[in-house]
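Before anything else, here's the structure in question.
With one protein chain removed, the remaining protein chains of the complex are shown where they sit.
Labels A, B and C are assigned to the chains in the order they are written; within every chain, residues are numbered from 1.
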Amino acid sequence: MSRTDFGPPHYSTLIPDIIKENYGKWLYHEQIRPGVLKHVSETGAELYTVRVGSPRLASIDFIREICEIADKYSKGHLRFTSRHNIEFLLDDKEMVEPLLEELARRGLPVGGTGHSVSNIVHTQGWVHCHSAATDASGLVKSLMDGLYDYFVENKLPNMVRIAVACCLNMCGAVHCSDIAIVGIHRKPPRIDHERLHKVCEIPSVIQSCPTGAIKPNPKLKSVDVNPDKCMYCGNCYTVCPAMPIADPENDGVAIFVGGKVSNARTAPKFSRLAIPYLPNNPPRWTETVEAVKHLLEVYAENALPGERYGEWIERIGWERFFKLTGLPFTEKHIDDFIFAPTTFRTTTQFNW
Amino acid sequence: MSRTDFGPPHYSTLIPDIIKENYGKWLYHEQIRPGVLKHVSETGAELYTVRVGSPRLASIDFIREICEIADKYSKGHLRFTSRHNIEFLLDDKEMVEPLLEELARRGLPVGGTGHSVSNIVHTQGWVHCHSAATDASGLVKSLMDGLYDYFVENKLPNMVRIAVACCLNMCGAVHCSDIAIVGIHRKPPRIDHERLHKVCEIPSVIQSCPTGAIKPNPKLKSVDVNPDKCMYCGNCYTVCPAMPIADPENDGVAIFVGGKVSNARTAPKFSRLAIPYLPNNPPRWTETVEAVKHLLEVYAENALPGERYGEWIERIGWERFFKLTGLPFTEKHIDDFIFAPTTFRTTTQFNW
Amino acid sequence: MANEEKKTPLLDQLEEGRWPSFVKEIKKAAAKNKKAEALLGQLELSYREKKVHWKHGGIVGVKGYGGGVIGRYSDVPEQFPEAAEFHTIRVNQPAGWFYTTEALRKLCDIWEKYGSGLTNFHGSTGDAILLGTDTDKLQPCFDELAEAGFDLGGSGSDLRTPSCCVGPARCEFACIDTLDVCHEITMEFQNELHRPMWPYKFKIKIAGCPNDCVASIARADLSVIGTWRDAIRVNQEEVKAYAEAGFDIQGLVVDKCPKKAVKYNAETREIVIDNESCTRCMHCINEMPKALRVGKEGGATLLIGAKAPIVKSAFMSWVIIPFMELKPPYTELKDFIRTITDWWDENGKTRERIGETIYRLGMPKFLRDTGIKPVPQMVTAPRANPYYFWYPEEVK
Partner (left out) sequence: MANEEKKTPLLDQLEEGRWPSFVKEIKKAAAKNKKAEALLGQLELSYREKKVHWKHGGIVGVKGYGGGVIGRYSDVPEQFPEAAEFHTIRVNQPAGWFYTTEALRKLCDIWEKYGSGLTNFHGSTGDAILLGTDTDKLQPCFDELAEAGFDLGGSGSDLRTPSCCVGPARCEFACIDTLDVCHEITMEFQNELHRPMWPYKFKIKIAGCPNDCVASIARADLSVIGTWRDAIRVNQEEVKAYAEAGFDIQGLVVDKCPKKAVKYNAETREIVIDNESCTRCMHCINEMPKALRVGKEGGATLLIGAKAPIVKSAFMSWVIIPFMELKPPYTELKDFIRTITDWWDENGKTRERIGETIYRLGMPKFLRDTGIKPVPQMVTAPRANPYYFWYPEEVK
């Protein structure tokens, strides 16, 4: 047995010299162009960061490729961002242009800073998770192809954070994103009564259901699902493989909008349902890409400079959001879970 | 058997001529002085309203007294307001002063309009309800004596609506008042096991408990209360007389602040806990009167013109409200019921 | 006199002070009436012991009615035999609480004959409350009330007495005829008002404009609140007059408009309102009633669900119908009331208010069952969770 519990490498062994020297001394920054940041230190030192879009699902070839680039331009140092972009950290201004040229040659997109759409935080999907109601990688690739210009340019009122989660477990933590795409099921799980008592603990299965839709079926030593109460979250399947819920005909995605995480100006916000369902349409998820583009365009046209998606909607009101986007407002948009009453309008203040 | 279902007298038989003639034609109003309103009609007609504080719990002598006044000054017409004040409706400006003099002679307070404390909406209390944790009439009388100047003058930033409910049933509908006073219990109900099964339906008793504190006790054909889960709401007592909860030593009142009903500027708001407990101290509830006065004074000193109580607090933040009032903030102020998480602060935005 | 004072030393202290004293009222009644005298004594006992001395009400009433009377019994009848029974009669007030002295005197005369002589003008639902009589007086008392034209209000699991603000009778802000709506609805639902038949109580309050002077949004299962669909009417001459009078239009009106929908040009002294952004909060109109008026196309927003905290928490009413025209005979409103109460009657549990039933079963189900169209005005924001339902016809 090898040693254990030694933890990750210490960051100080990995950061470039310029950062070591200016650690905690940064004074201000500028965006030189989309994807390129300049940070200036109290010492006068200047650090240039070039941000590059990553597929996240990367082969070791890809990692080696970026290592090659880092060796050439940033003294063998690089980092990844919290949204999975790659950042080359340059202490030499002169290397910025050559690096940009090289990246262009290699077809690697530079951007994601400032008022852009940055990389989409996402999850495993059909690539690696049993739970997925949609694929994540394919959806993200299709989306980013469609939104490419928004990544490499700064043409939005503020940053727009998009996230994808392939099931309601929401590993993409999409619930506070400007635009959130979530894989959903639309039919109750199917129960394999034969197998259930062998592989699942019935009390945990029952407890797993947020709406209390699962009741014991003592006769079959199994459980039953009340189809009127089930809202297809799949949590029973998470705890019990004998309750498969994936359904090619009916699975798809939902789109939520208006969330944010930063405390800038307004408090963090949850994303809210905009489009209850779009079909899974691999490999290009055309409807979803079009819908997201449309959501972005309406925002870009109507929000004031600096307004985040949710700030814009709050200013104009949801009734106008649905009008401007032309999206239908349905009963599905109205909450009926625990905190529902706190989302109901308890004022006569609204627009027509 | 006399006739049934004939309904209340038709309003048209009760309104004065000037109102009949100008019904729906009113153009604007002015407050001539606190307690006196002038409404001007499209027809040019002028209606003078004189608002008078009422004890609400009134003898027929009192009603006859105000009838006498109405006959003399307002052609035999009067009305009551939604806060139980009396309004004399005069079509003759010349009668206003004499009326005011007469009211002064009779010791009836004129006020309650504009930026005042109007009459306190309240409930039965020990006068007439089995459920009361405090008296309403005595509390209100003591409060209005203490706040008298705020009734007859306009010296507040905006209206302040005070309400009293003698138990958590909240017949005074205090839950959206600028200042709300609620009678509370502080110990679980005592169970009369002998009597319970005779006078109560056990399933309804169990269902009545908001926190699920009541469990059946099949042995005694009765129920048990889990003292850790009981928060003394008294609803079990409402449905079951064998669970008395009144307790002279521990009953008292709580004070909530910052609610409103109007849609003016901000949406209606719930009142929020400010003071978890003050003792029942009849006949004058000194602590409560002092607390309410204090709450009013801090508001009067600090709010901007036109700001309602809750609007003021929202602007400055609850942390400053507690600082300015000097009230202790305790764990009791933090919600732990169904919607609790929606009241927790999910932002780093706050003041020290 | 000295003797009497000793009887109620605590209550006596409440005769002092500038606010009208309910103790004086009880004493006035007590001077002529034994029940009132007993009440005084029992109340003094409560003050002394800090404890209520009433028992749960039993079922008492008048013939043909299931509600309108609250039975009340003393738990110390041996001490105060005259208060042993102390029922109240809820008299349905006239819309807007308008009275002639003639009508009021009739009420007083009847109550002098059959009751304690004590009243509440009014109860917090809106009724005129006659406070304290015996079981055997209920019927004769009601008979005389009926003769005088006064019917009972609601109690128990029925429609409670609707009430309304003064509205067009005296208020320039009224967007609907609150008195007429209140009266007509009261008349239409006499059966529901007088015969408890529902899971629990159901209250209706009607306000003429969003100022909501009857607190309907906080206190009525159905809140009817006047509003308008067109533009705020501006009288620029009067705007100038306000400005000339030194009124701070910018600070007190423009800056406080929640939607930044008021623009004031300090040079021309004119106001422009962006009626598309305005959410009709009333603030600017409240501040400048001579210059600004509500729109001409009046109607009401209908909201559902307000109630006190027990069991699930206090609710305020929720927007269900953003706009309904309200013209006599108010058929649409009456049908709406039937639709929602029928749904509730079918789906509600005992002692569950309509708002609680909607909460338990979900607004989407409520809308689906009743055929009411979902609109964004119903919510401050759409749901944040992904827990919604699909119906068989929507999936493959």
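Methods note: contacts are C-beta pairs under 8 Å (C-beta built on N, C-alpha and C of every residue); 3 or more make two chains touch, one makes a residue touch a chain.
What you are looking at is a predicted structure, and each value in this text was computed from that prediction instead of being measured.
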Residue ranges of chain B at the interface with the undisplayed chain: 168, 175, 182, 184, 186-187, 210-211, 231-233, 249-250, 254, 256, 258, 270-274, 276-277, 317-319, 321-322, 329-337, 340-341, 343-352
Interface residues of chain C (partner: the chain not displayed): 309, 313-314, 384-387
Chain A, residues in touch with the chain not shown (by the definition above): 1-11, 13-15, 19, 23-24, 26-29, 39, 47, 49, 53-64, 66-68, 70-71, 76-82, 84, 86, 89, 107-109, 121-123, 125-132, 135, 137-138, 141-142, 144-145, 148, 151, 165, 168-173, 175-176, 204, 207-208, 210, 233, 235, 238-239, 241, 246, 248-249, 251, 259, 261-266, 268, 270, 280, 282-284, 305-306, 337-339
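Everything that follows uses one rule, which is that only the chains that are shown with their structure count from here on.
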Interchain centroid distance [CA atoms averaged], chain A/chain B, Å: 48
Gap in Å, rounded to a whole number, between the CA centres of chain C and chain B: 13
Junction residues of chain B - those touching two or more other chains: 263, 268, 338-339
Residues of chain C whose C-beta touches two or more other chains: 210, 212, 217, 225, 258, 280-281, 313, 316
